[in-house]
Each structure stands twice: as structure tokens, then as C-alpha cells.
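Below: one structure in C-alpha cells.
Heads up, one of the protein chains got dropped from this complex, but the rest are sitting where they should.
Note that the chains take the letters A, B and C in the order they are written out, and that residue 1 is the start of every chain.
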Amino acid sequence: MVEVTLWGSLGAAAGGQSKLDIEAKDIRELFRKLSEQYPAFEPLIDRGIAVAIDGTIYRDTWSKELPPGAEIFLLPRLAGG
Amino acid sequence: MAGVAVSTTINGDHVEYLCQPDETLLEVLRDRLGLTGAKEGCGTGDCGACSVIVDDRLVCSCLVLGAEAEGRQIETIEGMAHGDQLHPLQQKFLEHAALQCGICTPGFLIAAKDLLAKNPDPTEEEIRFGLAGNLCRCTGYDKIVRAVQDAANVMKGA
Amino acid sequence: MNFDPRYSGRSFTSVGTRPIRPDGVDKVTGRARYGADFNMAGQLVGRILRSPHAHAIIRKIDTSKAEKLAGVKAVITAKDLPDLTDGDAAMYDILDNSMARTKALYDGHAVAAVAAIDARTARQALKLIEVDYEVLPHVTDVDEAMKHSAPLINDAIFTEGLEEKPVKPSNVTKRTQYGHGDVHQGFGEADFVVERSFKTEQTHQGYIEPHACVASVNPDGTADLWVCTQGHFVYRQHCAQLLGLEASKLRVTSSEIGGGFGGKTHVWAEPVALALSRKAGRPVKLVMTRDEVFRASGPTSATSIDVKIGAKKDGTITAAEATLRYSCGPYAGMWAEIGAMTAFACYKLENVKTVGYEVLVNRPKTAAYRAPSAPMAAFAVESAVDELAKEIGIDPVDFRIKNAAQEGTRASYGPVYGPIGIGPTLEAVKNHPHMKAPLGTNQGRGMACGFWFNFGGQTCTDLNIGMDGSVSLAVGTVDVGGSRASLSLVAAEELGIDYAHVKAIVADTSSLGYNDMTDGSRGTFSSSMATISAARNAIKILRERAAQMWDISVDDVAWEKGHAVAKGEKHGNLGKLSLKEIAAESGKTGGPIAGHSELVADGAGVSFATHICDIEVDPETGSTRVLRYTVVQDAGKAVHPTYVEGQYQGGAAQGIGWALNEEYIYGKDGRLQNPGFLDYRIPVCSDLPMIDTQILEIPNPNHPYGVRGVGETSIVPPLAAIANAVSNAVGVRMSHIPMSPPRILAALEAERERFSR
Partner (left out) sequence: MRYIRPQSMEDAVGLLAGAAGPAAILAGGSDLLVRMKGGFVEPELIVDIKAIAGLSDITETADGFRIGAAVPCAVLGENAALKKAWPGVVEAAKLIGSKQVQGRCTIVGNLCNASPAADSVPALVAAGAKAVVAGPGGKRTIAVESVPTGPGKTSLAKGEIIEAILLDKRPPHAGDAYQRFIPRTEMDIAVVSAGVNLTVGDNGVVKAARVAVGAAAPTVLLVEEAAQVLIGSKLDEATLERLAKICSGACRPIDDKRGTIEFRRKVAGVLAKRVAAIAYERAGGK
């Protein structure tokens, strides 16, 4: 079980919650379960969500493991120059 | 529109071409003669990327008509090195990494060559004002100025 | 893939040296081929007709006269680019932007295009196209566009992110919010509160090379695209989707790129060139004029930002709040959101709240520009931070050091930081001789901090070892500023050979697997990781081949300094085998030796910089001169330090231009007044001093060599550093960027007026 923190505007997709407890071992499973439990997440995941694990931002590595006790923070997937 | 027949000298070689009356020297060099070293950054004389030397005078080739080249001596970036021997400015631009994307580089080299021909020992300020007609968006000019300074030193010693 | 990206402290032989770049000679001799330097047999010239109106319904386009003109081979409108985006909103916007479908949404919006035998004929043909417009009211200012009375740009857009679902459409596409704690309570604890409003005008990346491509579509469904781009794989995806081509049948070759800075990260006119070629049945070359680049490529947002920061007498910030409004052109973006995320990222804050509003305006589609959205937010925040330091009576550097984020700090955008470099850059600035240099009359010194995220992403490289022992490295990230040199150094380092024996090229989309584009400061970070991985894979094969040559077990072969070395006492009599010797035998030991790598380079690590600027202001004219400029930034590990310095200097110069003179100026008619380098004033050589750099190396734990992206952060601090310097020079706080002479003079006059009363 990991605790996932949602960025400000994302909370709306989870019915106004800012933190969720999800049973997931990696990012892929996290996204799958989020989509299952909160269908509003699915289009947002398609548009791009990044996951910060203990401060390091992962945009694409869906196989990245979510270590127990780690701080998991969801962020929008950004554009750069 | 009737074509204008032009006979001129480019990088020491005799060249003849036919161009339209409103065609610029830059268009002639790039599209008719395959000399694509001069670049079009603006087409209005504001960026210097198309710099060439016409009869010892530094100009933007986008502000010269192809027809005007009749009987002139034109120097372009393609003629700057002597065979496999780079011009000291070319060598110093490489050593100082005075280019990032490199699109402005041919224009800068031609302008710097003209500058050093007229002022072999320029101050930093003279270099900066001398090259103010050439825009570079990558380097902040720092390494370009240093490369020109270094090349001037090498050329003085030569 | 069993690649371990973690940092391992090691000493370097090649990395950290400063050799000449592999593409250098081509670039100083004029041989390097950029977007417009390529031609194909039978090629036509493509040109685009653009809307002169900021906002207009396209009632009808009559192309019949143009089609009849001798020499015209194709005329297209939006009908020739049918919507194949299948609900993908972002791609639909890109499609509509490349050719307006029902409405022209800004001055310069493409409405039709022609392909003709030469430029003159094409220009003539454009004049023969008749477009019937119904001109609509327009809005170009970000604050005006937010008003309820503003002309509506897209009546299908309802503001996202509001608590209650809006019933009316709006130019505000999205509200976003970041932060933590309770700012109300935080301000209650403050002894000093500074509250300011700021505006920044729209700027352009100003790359010297206009967008250019040659497109060739064949009747059998195959196609080629030669183009200047920051990401040819991304361009392939876009074009294949918009044209209905199979991605693998569209080969995109990235030319040398004459600057991008974010502006060449998605397609603009390329789908039009392909559609023209498809219709004409011939290759089409399409090169934008400078006027078109300014009017119809992707500048950055114009912004309007309110900032409020409170602190205790001892200099501890108790709360920080910002409202950020960013224009995005006529299509929804996420620019305000990025501004809201980055605004306070440099600081350790208990209570912070940022709100972003993304605002549609009748201006070109906003694109990324080097650390997009961060410079404007930093301008507002760092200006306010200086004001607050002044009110408290504390040195601005010490104030920032006291409140700087550090490992374990919760970032204002959410997560907790790992090891970061803001503190070290501030300490370096505090101790820098620049900070102690004397200043004259009307001169002032300012400093400011900046933050940027940095990206990684999908990356693929091929490393092939020739039979002569030389190495060719094919990468898929476009080289915008010397990365081929850096990646060659990395390959040389890993293989243990000399840099001179490595040649790096940027491969086309048919020669290499997918790569994300060169954006987010990811080029060298990501491709160096993939290069290390590819080299390690090659080394594995080299060891196997050496084992064969020696007829021993591969487990007994190690790789040291470019040589296979037999380990263990029983092999004591075996000499070393060099890479060259192994390569020479490769035909007999199993064929070509190569290493490949396909990976996602994540963990780029965030980046911080602190800049110092000295400026002189002429109080009679408002004219400014930058006297001295210093950049201090963390590079993790500088692979090719000269090119790292180049990134620092280039970003600073762009920031200086933005701060002082660059701006899009729109007339009341909604037309861009200054679409050229004469009146869109990027800095010239005589405007700038030397730009000093100090590279800090705080290793990135998520890269084998500790590398961090370096490309973007350097544009973030200059706006505020210069505003702070102006304030310290002549005592006026400039709240509107650019700080052009008329704005500074007006501020000085207002100040004099205030004092004379």
C-alpha cells in the first residue's frame, strides 16, 4: 500500500481528495488502479501524468517500483524548450 | 520578365549566370550556384547571416541584386579556407566553440574577416560594434568575441 | 534492459575535456546543411497565404484563379488536410494551427497554400486566392481576454478546474492550483508583507534559422521529409497522423538546426508541405520568411502575475502566494500551470499557494521557449523577494540563503526534494568576486535565482565499431548546441578509447528507434545515458570476442581502459587486446561488433541557477547598459564544459534581451507591428558584456556520470536579476517587462514627480 498525493487540480478527479491509498507495486499498477477506482483519471493519464518518487520525477518509466514508505506525488507531464 | 546575363568572379573563379532582375545575390548564390553557405535569416539586412564581401566591402547578399554582381569580385564562406587549410578565424571559432547551432557562423566569419582586414588589432569594443550586424541567438557572443580576439593575435603574428 | 543508471563516483579521462566538435568543420566552411539547404529533383516552391485578421470566420476560399496560373501545381486549403486526429485535442489544435479550418484565429494564421515552379509564381498565386472573411472582434491582451465582456475565441471551451462546472464558455481554459499549508495563517505570522503586480510581454525564441522543410510524398504511400526540427521522431508522428501515413513509411531526416529553443518542438508548416507535395505529385520546399516566423510560429506567453510574500523580522518567509495569468494563443496550453509550479520552487515554504489561469488570446499558438513559463514567474517572485528583503533590512543574498529549499524540503509544486543545488549556487554567488566589485553612479547590482525541472525520456542509440577500431555513434536526439561532441566524449570514456576515434551523427527516423525530441534540457542527459548503455553492451561483445581470440572463458575477460584484459593467474601470460585489435578480427569472431540501447532516461533531476548582473541606467533617457554578468549553475557533471558554458551564456543573453527590449507589439487592429529583427530587438554583440560562468558539479544520483540537463535554467533568472539591478541603480521598481527605455524613463519621471510634490 502506498500513499499517493495529488497535485492541486487533480484532486477533483478523485472526488476532492488530495491523498489516496493505493495498493500498487509500480507506476503501471498505480495508473491502472487509479483508472479503475476513479474513471475520471483515465483521460488525464492519457494526456500525461508524471510520478515523483521521493522527489525524482518519472515521466515515462512505468515499470518504476514504488518503494514502501516512499513519497509518491502525481504531477502533470510537462513540456520543455 | 527578362533574365539578366551576369559575368562575375566568386571566390576567385569566373562565374556566369542568368538571373531575374529582382533576384537577390543571396538567391543567386544559394539557388542557382549551390553556394548555400550564406544563409537567409531575415531577407531584410537585419541579421547578417548572408554576409559576403563584394569588392572588399562587407554587405548582406540579401540586399544586393544578382544583376549588380556584374564585373565584381565576390567572396563567400566557401572560399574562406585555402584548400584543407582553415582560415585562422575558422580554426579559432572551432577551438573556442564560438558556435552552437552554427547558422550564423558563415556570416560571422565573413564579417570578422572583413573587420580584421580593416582593423588587425581591434579592441573588444571595436569587435563588438564591428560584428553588431550579425545576430547570434545561441552564444551570447562571448565565445565569438574571444575567438576573434584570438584569431587577431594569431594573424598578427603570422 | 539491465542498465543501472545510478551515479558511481569515478574519475574521467575524456569527459570534462574540451575537444573540437565533430560537426565543426562543416559549420565553419558553410558545408553544413540546414533546413533550407537541401533540394530534390523536380522540387516546387511552397508558400502559405495567411490571414491579415486577428479573428475572422472564413466564409469561403476561391482558389480557382490561382489554380489557373501557369506554373502553379497545387493549391490547398484545410479541405486537403482532413481531420484524422480522432479526438486527440492537442493534435487537432496543431492541425487547425497549420491550416485554419473555419476561423482565422490570429494575424498570420494559415488559410491556404500553393506549390509552384518558382517563388515568383507562388507569390503571384497567393494574390489570386480570394478569401471571404467575416471579421470578428478580437482580443490580444491577457487581462482583457479574461474579462466577461471579451470576445470569445472558442465557444466550446469551458474553464476546467473550477469547483463548480461553468455554464458559460470562457477564454480561460483552465484554472490550476499548487501549494501546501495555510497561506492565510502564514501571512498572519508575518511582520512584513510585500504585494506586487507584474506584467511581461510576449517574446519569441528568435532562432536565426526560419522553419524550413522539403517534403516528398510518393503515390505508393511512402514519403520523405527533410526538416529543421528539435525532434524528427515527433515530427514524424505528427505528420503521419495528420496526413494519414504509416509512420514507418515516412522517413524524416533532421537537418542541421539553426536554433530552436522550444520553437521547433511541434509541427507548423510541415503538414502543409506534405499535403502540397501529395497533391502536386512532386517534392515541395517550404521555407518561412522571417515575417512568417514571428507571426505564425510559437512565441511564449504574455503574462500578468500578482505576488504576495510575507516574512518575519528574522527573515523567515511565513507565506507566499501568486496568481499567474498566461496567454496561450488561441489554443489551450498548460503554460500557466508550469508557471504556477515553478514560481516558488527555489524556496522552503511552510505555506504556499499558486493559482494559474490559462488564457486564450488572438495571438499565435504559444510554444515552449527555454524553461517555458518559468522566467516570467521568477521575474515576479524574485522581484518581490528583493523588495521584501529591502523592507526587512536584510541582504538579498542572505535572505535567499536563509529561505532556500534544500534536500528534504517540500517543493512548492508538491514533492520533497532530493539533493539539489540552489543553496550551493547562492553560496557561490555570495562569495563571488563580482559581488564585491565597486559600482559607479547610476549603476546597480541585482541577483536572482531560477529553477527548472529538466526532462529525460525515450532514447535510443546505436554504437557501431568499425573493423579499424573506429566508432560511429548514431543518436536520435537532435544536436542543438554541441551534443555530438559531448556524446562522443561519453562513448570514448566508456569504451576507453580516444575521442578522435568516435564520430557521432544524428540518425534519421528510419535508421534508429524512436527518440523524444531535444527539449527539457534532455539531449545530453538522455542520450549520454543511452550511449553509456550502448557502449556497455558493445563492451560485453568485445569481451566475448576477446575470449574467443584467447580461447578462454568470457568470465575471465575484463574491460580496462580500452582493452580486454585476461584475469586470473592462469592467463598471466596473455597480453592485453585493444579494441582495435579485437575489431580487426571481428569478421572471424562472429561479425560486426555493435552496442545498442533503447531506454527511458528518467530521473533528470531539477536544476537551479543564480545570476548576478550589474547595470547602468541613463536617468535622462531610461537607457540601460549591462556592465557585467555572472551565471552560477549546477551541471551535475559538465561533459564538455565549453558547451555547458555556452548554454549558460546563451540563456543569459536571451534573458537579457527579454528583460530589456524584446516584445511582441500588437496594434489596435490585432496585427503584429514588429515581425522582423529590426523592431523585435534581440541583443546584438555590442549590447552585451562577456558573460562569466561558474559551473557547479553536484552529481545527479540518477545518471552514471552524475550529469544534469543544463540547457534551459539559465534563461530563468535574468529578468529578475536585471529588474533588481535597475531598482538598485536608480530606485525604481520595474513591474513591466521588457524594461524598455520608455518604460524606465516613465517610471523615473513618475518617481521624480512623487518626490517633487
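Please note the rule applied: contacts are C-beta pairs under 8 Å (C-beta built on N, C-alpha and C of every residue); 3 or more make two chains touch, one makes a residue touch a chain.
This one's a predicted model, so the numbers in the text were calculated from it and none came from an experiment.
> Could you tell me which shown chains are touched by the chain that is not displayed?
If we consider the entire complex, the absent chain touches B, C.
> I'm checking contacts with the chain that's been left out. Which of B:I10, B:L35 or B:L58 qualifies?
Answer from the full complex: B:L58 touches the omitted chain.
> Which is it among C:L69, C:V135, C:V193 or C:A746 that touches the chain not included here?
Hidden-chain contact among the options goes to C:A746.
> Would you write out the residues of chain C that touch the absent chain, in ascending order?
Within chain C, the residues that touch the unshown chain are 123, 291, 620-623, 625, 660-661, 665, 673-674, 677-679, 681, 683-684, 686-687, 740-742, 745-746, 749.
> Residues on chain B that touch the omitted chain in the whole complex?
On the chain B side, contact with the omitted chain comes from 1-2, 4, 20-22, 24, 43-46, 48, 51, 54, 57-60, 62-65, 67-68, 70, 111, 114-115, 129-130, 132-134.
Note that only the chains that are shown with their structure count from here on.
> Please indicate which chain is farthest from chain B, where distance is taken between mean Cα coordinates of the chains.
A
> Give the chain pair that accounts for the most C-beta pairs in contact.
Top of the contact-pair ranking: B-C.
> If you average the CA atoms of chain B and of chain C, how far apart do the two points sit, in angstrom?
Chain centroid spacing, chain B to chain C, equals 29 Å.
> Where the CA atoms of chain A average out and where those of chain B average out, how many Å apart are those spots?
54
> Quick check: how many Å separate the C-alpha centres of chain A and chain C?
Comparing mean C-alpha positions, chain C is 25 Å from chain A.
> What are the residue numbers in chain C that touch two or more other chains?
In chain C, residues 205, 261 touch at least two other chains, as defined above.
> Which residues belonging to chain A are in contact with no fewer than two other chains?
There are none in chain A.
> Within their complex, state which residues of chain B touch chain C.
Touch residues, chain B against chain C: 1, 20, 22, 30, 35-44, 46-47, 49, 76-78, 80-81, 86, 90, 93-97, 99-106, 109, 124-125, 127-129, 131-146.
> For the complex, which residues does chain C have touching chain B?
Counting only chain C, the residues touching chain B are 18, 20-21, 23-25, 27-34, 36-37, 120, 205-210, 256-261, 287, 289-290, 480-482, 642-643, 645-646, 649-650, 652-654, 676-678, 682-686, 688, 690-691.
> In the complex formed with chain A, which residues of chain C make contact?
Going by the criterion above, the answer is residues 90, 160-161, 174-179, 205, 261-263, 265, 334, 337-338, 341, 368-372, 411, 413-418, 453-458, 519-522, 600, 602-606, 702, 711-712.
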